[in-house]
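Only one protein chain is missing; all other protein chains are in place.
After this line comes subunit A, so read on.
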């Protein structure tokens, strides 16, 4: 199995996140990490490799600084990485990003492409289907369980009501939730090995995409205004002295919830 994992570097959700002066996500000032859900994608890819053999490639589109996340991803066990990076990509919208990732995937000949179900910065949940659409291959998204038998993939897709069982043949894009597995911690050996693993860098020119199709120039949507929401402040705080429940209900009644 030739497996590609999509890994995105995002600003740490625990740190304060900002928009830069051009209304794009400020990726320079925030501390950056691997999008959490993508760690589950890496783990699932490694599991498939362990069971069925093959190779795992990490694919990232992001600024030069994303190499940090790529090395971290590699330290978990993937074999190599492809990093699409180009100054012109700054500010790319989801539509343009999918164009670039699809072009890169076109050079990788994957049987299974595994992504996170969503990213913590964009939370758009659109990339896996956009890629499947562009590549004309199957999509099994929102998986909490994945089984591979020969070239047949079966996933339990988590829904609001429960789950759906979906199947497709490879090649396919799979996206996973954090319910699917428990990502491994990189071992010391893994961290050392990751330093020597090949990371191929691709530019837009390498992919045959022109600069005006991506980035702020080719964006299909635009942020007009940005405002911080006023911080919430705490209201009344009472300490339970035997009537805390009753006091709570008195408040709820007053606010017409009861």
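Operating definition for what follows: contacts are C-beta pairs under 8 Å (C-beta built on N, C-alpha and C of every residue); 3 or more make two chains touch, one makes a residue touch a chain; residues count from 1.
The working rule: contacts and distances are computed from a predicted model.
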Of the options "Nitrite reductase", "Electron transfer flavoprotein subunit alpha", "Glutaredoxin" or "Iron ABC transporter permease", which is the UniProt protein name for the chain that has been left out of view?
-> "Electron transfer flavoprotein subunit alpha"
Touching the left-out chain: which of A:1, A:20 or A:95?
-> A:95
Would you indicate which residue among A:192, A:205 or A:258 is in contact with the undisplayed chain?
-> A:258
Residue touching the undisplayed chain, where the options are A:2, A:125 or A:200 | A:125
Write down which of A:76, A:168, A:194 or A:207 is the residue touching the left-out chain.
-> A:168
Kindly note down the residues of subunit A that lie in touch with the hidden chain.
-> 13-14, 17, 19, 23, 36-37, 93-95, 98, 120-121, 123-130, 132-134, 136-142, 144, 154, 157-169, 172, 177-179, 219-229, 232-240, 243-249, 251-253, 255, 257-258
